[in-house]
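With one protein chain withheld, the remaining protein chains of the complex are depicted in position.
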Amino acid sequence: MLAILRDLLKYNLEFRIGIILVGIVIGLAGLSFFSPYPPTDVYVVAPDVPPSAEYWFGTTSRGQDVFWQLTVAIRNTLLFGLTVAVISRVLSLVIGLLSGYKGGWIDRALMAVNDTFIVIPLFPLLVLFYFVLRDSMSWLLLAVIMAALGWAYDARLIRSVAMSLKTREFTQTAVFSGMTTREILAREHLPYVMPIVFSTTMNNMNWSIGLEVTLSVLGFTDINTPTIGGMIYWANQHTAMVAGVWWWIAFPVAVVIMAFVGLFLLAVSMNEYIDPRSRLSRMGGGAR
Amino acid sequence: MSGYLAYLAKRLGQFVLVVFIGVNLAYVVTHATPIDPVEQSISAATSFGNTAPEAIEQMRQSLKELYGLGGSWSQQYLTFWSRILRADFGPSLSAFPTPVSALIGRALPWTMGLLIVSTVVTWALGNLLGGLAGYYQRNRALKLMGVVAMGLHPIPYYIVALVLLIVFGFVWPVLPINGGSAMNLPQGWTWAYASSVLLHSILPALSLILIGVGSWFLGMRSLVSNIVTEDYVQFAELGGVNRERILGSYVMRNALGPQVTGLAMSLGGIFNGAIITEKVFGYPGVGTLLVDAVYAGDYGLVLGVTTISILGVSIGVLAIDLLYPLLDPRVQVR
Amino acid sequence: MSGPVALKQPMTPVASAAASTEPVLQVRDVQAHFRTHHFGVSRDVRAVDGVTFDVRRNEIYGLAGESSSGKTTLIKTIAGAIKPPLEVVGGSIRFSFLPDYPGLHAAPPEVLERVRWRHLSYVMQGSMNVLNPMRRVIDTFRDFAWRHIGGSRRAFEERVADHVSRVRLDPAVLRAYPHELSGGMRQRVTIALATICKPEFIIADEPTTALDVIVQKDVLGMIRGIQREMGSSVLFVTHDMGVHAHLTDRLGIMYGGRLVEEAPTPEVFARPLHPYTTYLIGSLPRIGDDTPRKSLEGSPPNLADPPPGCRFHPRCPLAMDICSRQVPPMVETLPGHRVACHAVNPGAAA
Partner (left out) sequence: MSRTPRAWLLAACVFAPSLFGLSSPGYTQGIPQNIPRNETLILENPEGTIKNAGWFNIWAINAGSQSNGLQQVALDTLWYIDPESGIDGVWDNSLASDKPAYNADFTEMTVKLRKGIYWSDGVEFTAADVVGTVDTQIKNPGMRFSAVLANNVASMETPDDYTVVFKLKKPNSRFHTNFTVRWGAIWILPKHIFEKVADPLKFDFNKPVSLGAYVLHSYDPDGKWYIWQLRDDWQRTTLARFGKPGPKYLAYVDPGPPDKRVIAQLNHELDVVHDIAPEGMFTLAKQGKSTISWFKGFPYGHPDPTLPALIFNTQNENFKNKDVRWALALLIDIKSVVMAAYRGAATISAIGVPPTGKHVQAYHEPMEAWLKDFELDTGKQKFKPYDPGVGQQIAAMLRPSLGDQIPKDPKEVEKAFGMGWWKKNPQAAQELLERAGYKKVGGQWHTPDGKPFTIRVMVEGDLRPVMTRAGSMIAQEWKQAGIDAKIDVAQGTLLTRRGAGDFDTFIGWSVETWGGHQDLSYFMDSWHSQFVAEPGKPQPLRNWQRWSNPELDKIIEKTRTIDFDDPKAIELGKDYVKLAVREMPTIPLMAYNVFTAMDQTYWTGYPTAANPYTNPVPNWGNSRYMFVKLKPTGK
């Protein structure tokens, strides 16, 4: 694993940029624990101060220091994305593998559900969840709901791999040696689909964070918890754009773009690493 | 051919099943809304007036009756399906008695026009450029484009739209940022109207294209850069087959399959996309209607829009699935 | 662009100028390296490092060697399939039909388009995948050959059908997609494809490796037959010494990016001079011989950092002091039999 990281760092520009960007963002998030102000409190500093030596990223019209606010916001946003990704990976793995391996009516039933999740419009669903759950709609719950809605595409992908694995010889061997379905899936097939899981994690995080930003901006999330979307929401509430408080929008947008581009670059470079063909051409390896 | 027919039947069955589950799910979810359309109507109708409280209870009763909210759950459910099968979504509760279909009918052309066109343009552009970039790997302009696509692609749509709005609406105000056409232009096939619609669609379309083109570009580029290492491409190059033919019939043609499937899938995002686009650019369409309807507890309208969306997307996916065997000779109908 | 390209001048360079003894291909001290630059770390893999040989008219020249011996790279270089990071660093590759350029890699695209398939064709390794899965077989023929053959589409298709039946294929396969054909059929299609324009030179890169023994035999026979019939020259590459024994007229042995021995095939088998060749032949199974096969110690050389002197010396049973210092020159030790080994040619070192 370390060797892979070293190789990536050595040979892959994208990976290096990605690591740097994500590193900065994670660093920012880590700083949140040292914030001198309680993150949800308003009017703790003078409002509307432009970026300066004292307030690096300026202050908001709500009297919050943009820098410290941002550290908490990006932490929550990243945590959110990670939670969605992890839960939905588990779902898509289980469903994809089971569906692909079992086939037959299990496959058909699961894929019907799967396709339903693909065709159903998410937005009204999320808004209605918000209306129903209200105050109890914490970011964690939102993450769980988004995970429950966000596994379908990747489950299909995993299923197609599982279907091809099923026809491979080693699967037959495993079946003849009396392994149960669970054992086959967990021990034999899982390692093959792990690279896919890994690369889709990043994309899924992008998707979920993007949706979270969108929902927050529209005011459909718990705005008590600072997130990137929540910051933009409050900035809009104060017409920061026309009021000239550009730093309130610009810095969160910049950080979220950094996070996204960073994550994406990591996903792409790992994907390339996993795919031997493109790795070969990149590293110019041996005579063929 | 009978194999294809069996496939067709199976696929159609699956389509019906998905639509059925989807619409039912939508039905359950929309009816779970805590917003009471009657209360919403009364509040909106009286919040500024001086209506005596005792009158309100009477209003409540007559509205319930009018909106057809009486009757048991099962009755309402059956009514719902019998209507759907007649392609009738009933009246909108928040714009009673206007039929839901009339409201959707007015909004849908905007959404379809903007989103289908920009989705298809995005797809075509992304794949074309991505294909070129994968094939001509050493081209600087295309490399640069790849970097730009990589940077743009992962940014949330809202942010891209916001930035465009700021740049072209505020900083360098050259493009309209509100509405679907200029005010007081009669709708019709006139140059003035058409150009106004086109002009107003530039920013929304641009935002959709910018955000969408990247993923197609990157997807196609990586597909193509794998395909160019395939034996048949190398063989064709050694055979002196002309470059354009290799790019078109060998490389792109082989990369097309997965991308077409992807297109079908991305149609699913259309209605989600519409909401934000309309919100940011004040563009008319189904998204605004949907958000309004959710706010007003107008489940008739929510269900109408959702059902249309589910149907539209499923039909899109179905069509592409059915056409796929024609696209890829290797695919054997399941 | 899919139509036939009118040829403005009648195949000038080829003409009949050359005498029948003149080689079709002259490879002179060719060097091809994989060069990569990654943020200050550059790597130079000397996959082909000074190879010289001729292929004569109407002969099948075999090239043998274990994998990573550089034979595939050599073929790529000869075929002009030079893509980064591969670079031709030195030497020349002169075709009789292309006397003006030191190799295909140096020729402009127009010339390449004219020469390829008309004068020079390929039968590729891994033929399972060499046909575009999205195109019917006839379309592939059209893409490759119509521009050289010309004429109406119908006439062309008739000619293809005619040609295909010579490799004992039903012309109906032309309407099929590659995945509908068996491996053997596909290989025959590629042979038909490679020979449809009656080129002077055919490069065959492990064309039979993936086939089962019976089909393999069939295909080899076919290649031989067609070659005889058309009088073409074939450069035949395979690691399988058995195939060489059956098919090729002359044989070159490669090791570590260099040619180590070259002689008429029967001569090589009868009297291998280079210790590596001896090992290769010794490793062939023979019926009734159950002495254990000796395996070589050590591993093939790392071409990014090859051993000095003779590249075989770390594994060579006859290795001497000089071997690790001086590169042994290729010397015609016996008539028509060249070998590069200090043990065989003592004192040949200049």
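Letters A, B and C name the chains as they come in the text, with residue numbers starting at 1 for each one.
Going forward, a residue touches a chain if its C-beta (ideal position, glycine included) is under 8 Å from a C-beta of that chain, and two chains touch if they have at least 3 such contacts.
Being a predicted model, the structure only gives us computed values, none of them experimental.
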* The chain left out here touches which displayed chains? -> A, B
* Full-complex contact with the absent chain, from B:A107, B:L164, B:A236 or B:V317 -> B:A107
* To do: For the chain that's not shown, point to the residue among B:Y7, B:Y77 or B:Y136 touching it.
  => B:Y136
* Asked: Which residue from B:V120, B:V147, B:V174 or B:A319 sits in contact with the chain not drawn here?
  -> B:V174
* Structure fact -> Answer key for B:G90, B:G262, B:G297 or B:G312 versus the chain not shown reads B:G297
* Structure fact -> The missing chain sits against chain B at residues 34-36, 39-60, 62-63, 65-66, 92, 94-98, 103, 106-107, 110, 128-129, 132, 136, 139, 141-142, 169-170, 173-180, 182-187, 192, 195, 198-199, 202, 243-244, 247, 282, 284, 288-289, 292, 294-297
* Structure fact -> Omitted-chain footprint on chain A covers residues 40-43, 61-62, 130-131, 134-135, 218-220, 223-224, 233, 236-245
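Methods note: only the chains that are shown with their structure count from here on.
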* Asked: Where are there more C-beta contacts: B-C or A-B?
  -> A-B
* Chain centre separation in whole Å, for chain C relative to chain A (CA means) -> 50
* Asked: chain A: which residues touch two or more other chains?
  -> none
* Touch list for chain B against partner chain A, complex -> 14, 17-19, 21-22, 25-26, 29-30, 32-35, 150-151, 153-159, 162-163, 166, 170, 218, 222, 225-226, 229, 265, 268, 271-272, 275-276, 279, 290-291, 294, 302, 305-306, 309-310, 313-314, 317
* Asked: Which part of chain A faces chain B closely enough to touch in the complex?
  -> 14, 108, 111-113, 115-116, 118-125, 127-128, 131-132, 153, 206, 209-211, 213-214, 217-218, 232, 241-242, 249, 253, 256-257, 260-261, 263-265, 268, 271-272, 275, 277-278, 281
* **Residues on chain B engaged by chain C in the complex (per definition of touch)** => 138, 230-232, 234-245, 249-250, 253-254, 328-330
